[in-house]
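Only a single protein chain was left out; the remaining protein chains are all shown in position.
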Amino acid sequence: MGIDLSSPGGATLALLPEILLTFWALVVLLFVAWRHRDGYDMRTAGALSLLGYISAVAATGWLAWRGAHADGLSFMIALDGFRFASDALLLWIAGAVTILSVRWLIRQGILAPEYYPLLMLATVGMMLLAGAADLITLFLGLEVMSISVYILAGFDRTRRASAEAALKYFLIGAFASGFLLYGIALTYGATGQFNFGLIGAQFAATPPTLMAKLGMGMILIGFAFKVAAVPFHAWAPDVYEGAPTPITAFMASGIKAAAFLALARVLSEVFPAMVELWRPVVFGLAVVTILIGNLSALSQTSMKRMLAYSAIAHAGYLFLALWAHSDEGTAAVLVYLLAYSITTIAAFGILASIERAGARTVLLTDLEGLFAVRPFASMGLSVCMLSLLGFPGTFGFIGKWFLLSAALHQGQTVLPVIAMVGSAISIGYYLPVVLAMTLKPTRTRQAHQTIRFPRPARIAVAICIFAILLLGVWPNTVLNFATQKAVQLRQSALPLGNR
Amino acid sequence: MIQLVWLAVLFPLLGAVINAALAFRRPMAKTAVSIVGVGVMAAAFAVALAVFRELQQSPVASYSVVLWHWMPVTDRLSIDLAFQVDHLSSVMLLVITGVGGLIHLFSVGYMRSDPGYARYFAYLNLFIVFMLVLVLGASLPVSFIGWEGVGLCSYLLIGFWYEVDANSNAGKKAFLANRIGDFGVLIAMFLIWWSLGTLDFTGIMMQGGAHWSRGSTMPLLVALFLFLGCTGKSAQIPLYVWLPDAMAGPTPVSALIHAATMVTAGVFLVVRTAAVFTLAPVALEVVAVVGALTAFFAATIGLRQYDIKKVLAYSTVSQLGYMFLGVGTTAFASGIFHLITHAFFKALLFLGAGSVIHAMHHALHHAHSHADPQDMRNMGGLRRAMPWTFALMGIATLAIAGVPPFAGFFSKDEILGAAFARGSEHPIYYVCWALGLAAALMTAFYMSRLVAMTFFGKYRGGEKSAEHLHEAPWVMTGPLVILAILTIGGGLINLPHFAGGSSWLEHWLAPVVQVAMMMVTPTPEIPSGMETTLIALAIVAAVTGLVGGYVLTTRSSIVTPEHAPEERGIWSLLYHKYYVDEVYHRLIVDPTMWLSRRALWQTVDAFLIDRIGVGGTARLAEGLGWLGSRLQNGQVAFYVTMFAVGAVLILRTLVR
Amino acid sequence: MADFLSSIGYEHWVIHVLLGLPILAIPAILFSPVKSARYIAFGVALTELVVGIGLWWAYDSSRSGMQFVTDISWVQGFGIGYRVGIDGLSVLMVLLSVIMLPLVVWSSWRGIDQKQRGFYALIMALNTGMLGVFVATDLFLFYMFWEMLLIPMYFMIGIWGSANRLYAATKFVIYTFVGSFMMLVAIIWMVAVVAKTTGVTSFAYSNLLDHAELLRPWGAWLFTAFALAFAVKVPLFPFHTWLPDAHTEAPTAGSVDLAVILLKMGTYGFLRFAIPFFPMFALSKTTGMVMATLAVIGIIYAALVAMVQPDLKRLIAYSSVSHLGFVMLGIWGSTVESVQGAIMVMVSHGLSTGALFFMIGMLYERRHTRKITDYGGLARITPMLATAFVITAFSSIGLPGLNGFVGEFLVLIGSFGRYPWLVGAASTVVVFSAGYMLWSTQRVFFNRLTNPLNEGIGDLNLRELAVIVPLIVAMIWVGLYPAPLLKRTSGAAHAYIEMIQPVLPKPALADPEVHR
Partner (left out) sequence: MDTRLLLGPTLVVSAILFVLGVAGVLVRRNAIVVFMCVELMLNAVNLTFIAFAQLHGVSGQIMVFFVMTVAAAEAAVGLAIILAIFRHTQSVDLAHINLLKG
């Protein structure tokens, strides 16, 4: 069904998922205003926010099912399969993080239920960012997301680390969005347009001026920060370690996914004409990110910090797909993000339950002998590690293989080699985790007695582990779905004439 | 019957399997073991006889009995497990099963009190199986099964009393020396196959002439590598060191393996591949020279040994040298002839020594004295206690010394004659002849010294053990008598014409070496006058050796080993076997061990590859990682600077 | 027998059953009571043997192409399919692993006492992984199986190993994983190149093989990627240091599986993938010389180092490196005889080294030590074990008449034409292998019994005999009558040589004309 975006009715229909989610956020906010005293309130707030996500997913599903597409120019928000897929992915991540954090917050004694509305608003921001068809929506989505996550990062006010994480994230984040904004301004200056399609057409028509190149550069820098690519990655390890674990999971999977999806859309819709310009930049970013990300992770002892560096390394791998700049590349982004997010959510879910109330972060040595006490949890974490490593039989391998073939099909051989060198190095920090849990004896008698596995979190993690293994062996549906969505993205990126 | 020649191999194999089973299940069933062991040998001998008689009547010179396709790989390499029954292998068949059977009979008595009786017979039968396969093999690989099989059995039998470290070491040393030889045979096989395309003996003979021109490098290479194998197996100069140590095994084993059969395999191989050797005259000279040198060298060592079996061991090495000298001068028939006669009298000597040691051991055991039963200095005057053994060993001594009527004289004389005749072609053969003659003198000397020290003079083994000395039982002296008869009559096999014979063996083996002899000029005739002087010279050497040996030994005072004076000068050099073992150990064994321990294992493997290669890269990665994490110094200012530097870099690449 | 098998449609389901059965057995074992775990495992192993042994008759050795082929598309859009098949190269290895499975399970009856269920489940997983590698004809499936069996081996060494098992397990996984990480890129790159010209993206072995021509420009680095992965597994000389550690620390079942089948995946990989895909580069003069020289260095070096090993298992591990060096020499000898010799060495090394590890395992179960110096004079106490060990020792050093000789002889005589000097050098190992084998056998079984602890150990019981005797019978049978084995591999060997014939540089010695 065609939607005329210029009419208010059409616009609201196009933005239905976001609007619904915002409505639910306000509902939860109101509920929280009254009831914020004990664990029961926290649980109901969590349940309500879950309802919000489910309704948003339903709306996205309905739009996708009806085959919604924009009549004429897609004005502020894109209306294509790619956006619906991104929204589904982001909502799934937010839902999973909420499930993980319900029990975790109570155990950590953070009885501040406004956590959930912030999470929901952050998700709205992400959906706008991923689905933006206009530089303004892009900027707004980014800022809504960032500001809510700044607060969430510092949510555990009692711990200095959390506050410090928030501060660092905020300062460097604001600094980066300054660059992004300046990029938008210069691009606007060069073309006079904000809409992706029109800018793309403009760049295709006239050779890019200096201002356009600077603009693109600035935008790339803004995104590189958000994705934690190496020269701009310094904030990630500290913020990931300081922030509360569910939020770290949210940042590692959600924010990275939104940023990459937006970058994919921007690169394929706004700057297709300047491919020869930005490919070397993406190439350089990928190489440096993979190598330094993997190498730095080798000498880490804290699990969260190690997973932070691994997140940086995986961002490097994703650059391969962006470099490919093809349908397969975009599909690879979707698949890899799904694989990576499932694995990270599961890994952090298990880590969250291993963390004791208020204690310091989980070190590698804390995991020793876990297999004897908690066989299923340690097997689950091992599967996650293998999936991150890209070991065959896991969904991570399918993601990595898909990435490599996307890059290789475009004739790029150096990046895949660097990626595999990176994953070879990564065995140096993924395998010791598996080794510690399964093969090493427990250090002290009552080593793992304090682990509590709340039922909802246990179910969510179990589903993720099952998904990793199942999709690792039978990835057909996901691969075909992703390729369709990638094709739809290319179609919507075509200049207005031959849509 | 020829088609059933494989029965000769099957019987001992069955014997070995049955005895092995008995060894595990009922090791004490001695009578059953001996019946199976000796019976199987008798059956094999019967088959050998039947085959020999049928071969005599049959017009065809050689038959090939194919059992099954062993390695059908491609059309150019398809090796069948086939036996070649021709004049040479039938003769060898007779010798092996005949002398082997007698030694089995002797062992029944000798090994009676040994707990490993069944195991011993299992090994002995297995040895006969492999020896027959070696002799009957139609192609080099099939013979190679026998070749290494006998090496295996000699390893097992030398190290039979494995409880004593020295015996196991001796077994291992024997097998390793043989393996060095086998390396030569392997390389020869590859060279032959890649240049001639076949590995069958008949094939080699036919294609050899066609493909290789006489004196070219390929036949020389093949011949030299084959000869390396022979030196390993037949204990010639470079690789003879294992034979003296092999005396650690039971005496019948020494008799069978290290006198009669296995050590002659080298000579057999040279005769079997005669075509290759005749195509490479240089190789023939090498064989002759090595043979002569070994004969002389071993004889000198034999002069000063006190262990009765060591003397006989060096005597065997020396006699083998003669055989190779014979074969080296293309007198193949005389080489084989000496092989046969040597089998008779050396087996007789060894078994005689066996009865002596058996008696001494029995006596010393009763006297609870720890003297070495094998050391001649503890013996003396045994002719009164063991008349039969004395008489029989006397006959064998005369034979080996080369006194006319006995077998030894004819075979040794033919070889010396052939060497002298060949001398006119190439002076080197004169040198060989001279060495051979000197060796003959020394052989006579040390044999008579042995007899004198053992049987003459007074008994040095202490009174208490004296009265326990008595003759060996009949089951042991019986085979000795038969061997004595063979030693006396052995000469008839190939009685040369000057002694009225028809040199039957030479004609019998003619078809085998016929192709080879075509390639070489026939041995020149030596004028009859010169021939008689040669014979006279040989007899004189034998007699002076015998008398000298007897006189010198009985005159000098022989003292038991405990308070024997330290050997000095030339004698200590001989006694310590020119320190060859020690030299080998220091020059070859120690450096290899050092190389593999220090150089290869500790340095290359553990240090270079593991510590530097693997450990190094791991530490490098960790170092880089540590550097990477140093970037995270927690300072926001530093992060933002990195951010700005990155931004400038990106913008520069885009703008340029 | 063959027609009975084809009547029940044997060739359609045999591979699926061989692969699927152990996988199904894993949950059954894990959720069964501890005591019954090994009985289930043994039952499954026996059925696997019964099913697998049918291959011996069902495999038609006259046809040289792939048999028992199945081709089901698995990930449609990307040309990945569940493609399996057996041909001359892999039929013997599949049979060997099927025969070894019940022996492995039976040999660890007593030895494994803690976490039995996990152990037998891992054996089942390992078996499927191993079989998978040999039957997969889809490169993606091959890579998955190739990597997946690292995990069962890792845990087997890591949990049931001895002293510093963690180091050995980690080293094993890292060596193999780092070695083969480039292979994935190479596979995808090949499929991409072939797809670009032919329009068909498919990981099928036949498809890539037919278009191997297109890969020539990148032949060098593609071959190196494959060669690195396989060389680590062989293990070729510089990459071998993981094997002694893995063998020493692994439990008996682990080291038997490692020695008998895991090591052959490397050489099988060269024969199946690395050389046929890039013959121009693989068989060029320099590469040939480099690989053959590394093989020969491996042969001699490992034999020398084996001589001075204090630990029995470490000694056998180095002997495996030496034997596998023969296989590599045979492959690069590039004649039908040397290739068939290589396959024969793969099979006979499996038999003899497998038996050696079983026996060392039995010794370990009795005395809990692998140091040679702790033993001595055992022949009097355990005559049966001593006899079996001596027979296997002689088969391992290639005594003619036993299985070792057939393979080594064919490899050496086959490769002599192309590399006469290298084969000459390699033949000297005949002496060194006798050296290390006999010296160690002597120090363990012969010599005086000094250590009182050795007095009490019992000889082989019925179960242990049931493991060892079939192997010894097989050794003698293969040694004296290898014709049926050679017949089964000759089709594939001939096809392989015809495929690489046009590319082969001229050998050192001319081919021998046929003379009968």
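In this document, chain identifiers A, B and C correspond to the written order of the chains, with residue numbering beginning at 1 in each.
The rule is short, and it goes like this: contacts are C-beta pairs under 8 Å (C-beta built on N, C-alpha and C of every residue); 3 or more make two chains touch, one makes a residue touch a chain.
Predicted model only: the values in this text are computed from it and were never measured.
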In the full complex, displayed partners of the excluded chain: A, B
Among A:58, A:185 or A:467, residue touching the chain not depicted: A:185
Sole residue of A:37, A:66 or A:160 that reaches the chain not shown, by the stated touch rule: A:160
Full-complex contact with the absent chain, from A:170, A:250 or A:319: A:170
Given A:103, A:233, A:305 or A:440, the one touching the chain that is not displayed: A:305
Residues in chain B touching the chain absent from view: 629, 632-637, 640-641, 644
Absent chain, residues of chain A that touch it: 136, 139-140, 143, 147, 150-151, 154, 157, 160-161, 163-168, 170-171, 174-175, 178, 181-182, 184-186, 188-189, 192-194, 237-239, 241-242, 300, 305
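Here is the rule we use: only the chains that are shown with their structure count from here on.
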Chain centre separation (chain A, chain B; CA means) in Å: 80
For chain A, residues contacting two or more additional chains: 428
Numbers and ranges of chain C residues touching at least 2 other chains: none
Complex contact set, residues of chain C against chain B: 171, 175, 238, 241, 301, 304-305, 307-309, 336-337, 340-341, 377, 379-380, 383-384, 394, 399-401, 406, 409-410, 412-414, 416-417, 420, 423-424, 427-428, 430-431, 434-435, 438-439, 442, 445-449, 480-483, 486-487, 490, 509, 511-516
In the complex with chain C, residue positions of chain B that touch it: 23-24, 68-77, 81, 141, 144-145, 147-149, 152, 155, 159, 162-165, 168-169, 171-172, 175-176, 179-180, 182-183, 186-187, 189-191, 193-198, 203, 206-207, 592-593, 595-597, 600-601, 604-605, 609-610, 613-614
Residues of chain B defined as touching chain A within the complex: 618, 621-622, 624-629, 631-632, 634, 636, 638-640, 642-643, 645-647, 649-651, 653-655
